[in-house]
Structures are given as C-alpha cells and as structure tokens.
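Heads up, one of the protein chains got dropped from this complex, but the rest are sitting where they should.
After this line comes chain A, so read on.
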Amino acid sequence: MNTVWIDMALAVVVILAIGLLGTSRLGSIVRLFALQSFILAFLPFLLEGGIGIHKVVIATGTLIVKVIAIPAILFWAVRHVSIRRDTPAIFGGSASLLVGGFLIGLSFFLSSRLVLSGKPFSDLLIPSAFSTLFIGFLVIISRVKAITQVVGYLIMENGIFLFALLLFETTPLLVELGIFLDIFVGVFVMGIIINHIQNEFDHMDISQLTSLKE
C-alpha cells in the first residue's frame, strides 16, 4: 500500500523539477523548490519501520532548513534585487524541457544498469533521484541569474537526499544534521554574495561577469 504513495511522491518530486525548467519567474522558481522539499520532508515517514527519532529529526530538519529558512533567504534576495524573470540563456525554455525529458530517460537507463543488493522500497527511487540530480545540474548550467543557479544547486541536493533515503539505517544522525547545516550556511553565504553582486554591478546576471578570462 505504502509503495503506491512513495511512487506518487517520487513522481511529484520529478514533475516539480521539470516544472522548474519551464518557469522563468524567480518567485515561482523558489516556490517550486520549497514545495519539492516539502514533499521530501514527508517521504521518510512512508518508508517501512515505525516512526523513529531519526525520521522525525530528518523531517523537521528538512522542513526548517529547506522549506522555511532557505526559501526565506531566497525570497529576501528576490525582493532585494529588481529582477523578476530568468529565462534559459543557452537554449530556450522548450528546448530545456526537451533536454530534461531526455535526462529522465537517461536516468532510467542508468538505474537499470546498477544492481542493488537487496530490493529498494520502490523501483522508482533511484531513477527519480538521478533525474532530480540531472535536472538540478541542467538548471545550473542553462540559467544565468545567480538566484536560479542557487536553486539549481539545491535541486541537486534534493536528488542526493533521495539517494540518502536508501541509507537510512546506516547514516548517523549527526552526519545528516551536519549536511543540513552545511547546505544552509552555503546558501546563506551565496545570498550575501548575491547581495554584493547586486550592489556592485546593479544586476545579478552571471553571464555579464566576464572580466576574468584567459
């Protein structure tokens, strides 16, 4: 019974990532990321086993860091800068959706090649983790605004989080908390730098930062 819900949640996570590829408004991009993290936060409870302290801490950690704190920083950054939109620079919106679809296919192919000792709780887990990861990567390389790049990095992190679900019993709580802390501080530092970029150049378009070149 549970597997149906897990599969559904995973599908929604990937769909949200794709939706992000087709969105150009910065506010919506941040909202999509927050929604994706919100679903991820509840995923641990769908796994087998009772509600342990480990699951509760991870879920609360995800909620506080990825659903509340980081989107708050990003919204602050969006309000602070005068830009509202970011369209893909390398190729247009529809092309990047196509590439996204291709990446999902690639993820299924990759996961079919990797054999896991012991069956995972859902066949969709590894493909969707790879898909989310790849789409995050695509966002980083195809977008030019600093905030979108940060969101791309966070989407990647969400993909990695899905892999971490496979390892629920083996990763110590301390380590996972450390990872949350690092991601949070990372986004915080990036937020400060975005602010500096805005003050210094009056834009936060990374493609215009080109004075350092060979």
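By definition in this document, contacts are C-beta pairs under 8 Å (C-beta built on N, C-alpha and C of every residue); 3 or more make two chains touch, one makes a residue touch a chain; residues count from 1.
By our rule, contacts and distances are computed from a predicted model.
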item	value
Name of the absent chain as recorded in UniProt (options "Sugar ABC transporter permease", "Hydrogenase", "Acyl carrier protein" or "Binding-protein-dependent transport systems inner membrane component")	"Hydrogenase"
Of A:A72, A:L98 or A:V185, the one touching the omitted chain in the full complex	A:V185
Footprint left on chain A by the chain that the document does not show	113-118, 133, 137, 140, 146, 149, 153, 156-157, 159-160, 163-164, 166-167, 169-172, 174-176, 178-179, 181-182, 185-186, 189-190, 193, 196-197, 200-201, 206, 209, 211-212, 214
